[in-house]
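See structure below.
Below is a slice of the complex: some chains, not all, each in place.
Order of writing sets the labels: A and B. Residues in every chain begin at 1.
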């Protein structure tokens, strides 16, 4: 970390900025964040999960964010929060080094004459911006981003680096897109025609709402006719595949490597576990949780948690049990006959 | 879509171009495509799945492509097709805006002196073309594509943007490759040697047949000794992994996020569902369908549909049943003893 400028905050200043009650020495100064077990006297840590309460006693952290109920008898400096994780998130953002992209267009960027780049926007080295595209106020494109034709990048939106918007993509405001993401590539539309595949033109676009986050190497395809849509505050981790004409409801969070097939609709405030699969043309209602690596094969109409799969076993036991899976139906039939 | 030029067609003109019978007013003019429920009077829609026949009555679409049997009593203008989806695919391609890449090499592209670029080919901004590579007539490389050494891009082939061909990759004619695809990276070959991994050099190439399509962020590794091969008209969706020395037969279509391990051979006219896995060193015969998220663990010698996995359940029921999976073999043994 040598070479990065560090900020520093006194505990009293943090209490004020974050609107939290302080217990202990307001002059304690912290310059970075740390874990409860790893932080030193100049670092800020947090205790959110009561399971880790035992770590507090031995912590050398200068300041700790915690629930009042969890700091009984702890003599150190504490910022009291009803939700320590959310409070930590706000605190940590104070320490985050600000990006160094300068407003303006880097001389190595290639910008079409018909594109409109706001004077406050930053377009980094080796970016390409195509015909008819619009880059909003305060938007920032890191190095190597490609914005195709007829795309819109909303105010305050940041493409970290090497993001590709293919065509007809509309990103809202304050969207954050990580490297390698590809938004607006053709959906997978093919029709068998005289024993050959014929490509079905993909003519729709992609609409991404305000405050969404799109992970590294995630792909979101353009719609076949209508658009593919992410409502506001949707959070996608890395390597997720969102097929054409999917619609994802506001505030839904999806973990890495999830595959979502075409025309499926996912509700609001859903949580989809890593590497889950969701087949096409179904609907998942609001507030559904899907556990890791589950395959969702039909619509879900009741909020709650859903799963599929089998438990982890040593392979020898697994082979013995898995062989019986093949015989289940026969076994059931035999049993009923008796 | 403001700023894009729109074409327009009369119904009679579409009938003639597509070789379809017309019922209704040949002068009806359409300028874009739409869904049955969303299209307006200036849009072309289609009805392929009889399940959606009820939507026809309320459709405001100017022209509809449909089977004769499905339009009984519908008063609007119809193009009659025995396969409405394939006919729609052909119709929609008429409306597709043509790419604006100009033939020639963009001044910001870096092209090795020993590379051969056809005079009709287009090489977009910030592309790199390595030693000994050949770009064919009418081929188009969108922005940011990297073509390594000793690669061939066939006539009429299009790399949309930011595609990487690493080395010894041969793309046929009319191939379409979407952004983020990496073709020709080293296969995963390692040998344990004195408690360390030793890399096994990957010296083969990749051969992609004519009319293939390769999805966004899909990876196809070069062979270890021989080549990795996709025969003609293979269609790969996004985020598929094709390991070294795989061979995929002509006209096979593979949905997103499928993982195919090394040296496996897949037949012709296969359909592989999303997020399926296929282990290495096996053979799948022609006309096999694999359902989503299935793991193919052994060779398949009979055409047909194959699956693995367990059904979706609410997590509480799932946990109860999954716990029993561990006890299956013991249960079967107990039962036989009785």
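The definition used in the following text is that a residue touches a chain if its C-beta (ideal position, glycine included) is under 8 Å from a C-beta of that chain, and two chains touch if they have at least 3 such contacts.
What you see is a predicted model, and the numbers here were worked out from it, not measured in a lab.
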- Message: With 2 chains in place and all of them the same protein, how many does the whole complex in this file have?
- Response: 3
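The rule we apply is simple: only the chains that are shown with their structure count from here on.
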- Item | Between chain B and chain A, distance of the C-alpha-averaged centres to the nearest whole Å | 26
- Item | chain B contact footprint on chain A (complex, rising order) | 108, 110, 114, 126, 128, 130-132, 144, 146, 148-150, 162, 164, 166, 168, 180, 182, 185-186, 188-193, 195-201, 203, 205, 217, 219, 221, 225-226, 239, 241, 243, 257, 259, 261, 275, 277, 279, 289, 291, 294-298, 302, 304-311, 313, 317, 320-321, 323-325, 327-328, 331, 335
- Task: Could you please specify the touching residues of chain B with respect to chain A in the complex?
- Result: 1-4, 32-35, 38, 83, 85-86, 88-90, 92-93, 95-96, 100, 106, 108, 124-126, 142-144, 160-162, 176, 178-180, 211, 213, 215-217, 233, 235, 237-239, 251, 253, 255-257, 274-275, 292-293, 309-316, 318-319, 322-323, 325-329, 331-332, 335
